[in-house]
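One chain of protein is taken out of this complex; the other chains stay put.
Let's look at subunit A:
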Amino acid sequence: MAQTGRPLSPHIQVYKWQVQMVTSILHRATGIILAVGSLLLVWGLAALAADPEAFATFTDCAGSPLGMIVLVGWTLAFFYHLANGIRHLVQDTGKGYAIQSFVRSSWASIIVAIVLTVAVWAYVLAGGHA
């Protein structure tokens, strides 16, 4: 940072923890995760287009312990970015800025993401039969 000698605004550690801080930075973090994940999606499609052996390599990687961790993380990142993204689209219309509803919708994004992730993985681990 440039040494301008100007007074600085108080840094992160002086603020009381609030859920809005978390939802804001998580939206960016999950966005980056999803951008990287989109490259893996292309890998899967390219493998499916190539031949059964290439696709088997892809599904083996996806089904490995590390692959499962990545997939669960991707699912959580996806549902969070989706829920919080919809929240932002609603806020873009000028709604939901009162402190109470802002906090409540922040928690809603987090909770919806966790619930949908658990639901999807319960479905997958049950063998794809709801």
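Here, a residue touches a chain if its C-beta (ideal position, glycine included) is under 8 Å from a C-beta of that chain, and two chains touch if they have at least 3 such contacts; residues count from 1.
Definition applied: contacts and distances are computed from a predicted model.
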Name the omitted chain as UniProt records it, choosing among "Spermidine/putrescine ABC transporter substrate-binding protein", "Succinate dehydrogenase hydrophobic membrane anchor subunit", "Peptide/nickel transport system permease protein" or "Glutamyl-tRNA(Gln) amidotransferase subunit A". "Succinate dehydrogenase hydrophobic membrane anchor subunit"
By the document's definition of touch, the residue of A:Leu8, A:Ala35 or A:Ile99 touching the omitted chain is A:Ala35
Touch residues of subunit A, complete complex, unshown partner: 1, 28, 31-32, 34-35, 38-39, 41-42, 45-46, 48-49, 52, 55-56, 78, 82, 85-86, 88-89, 92, 120, 123-124, 127-128
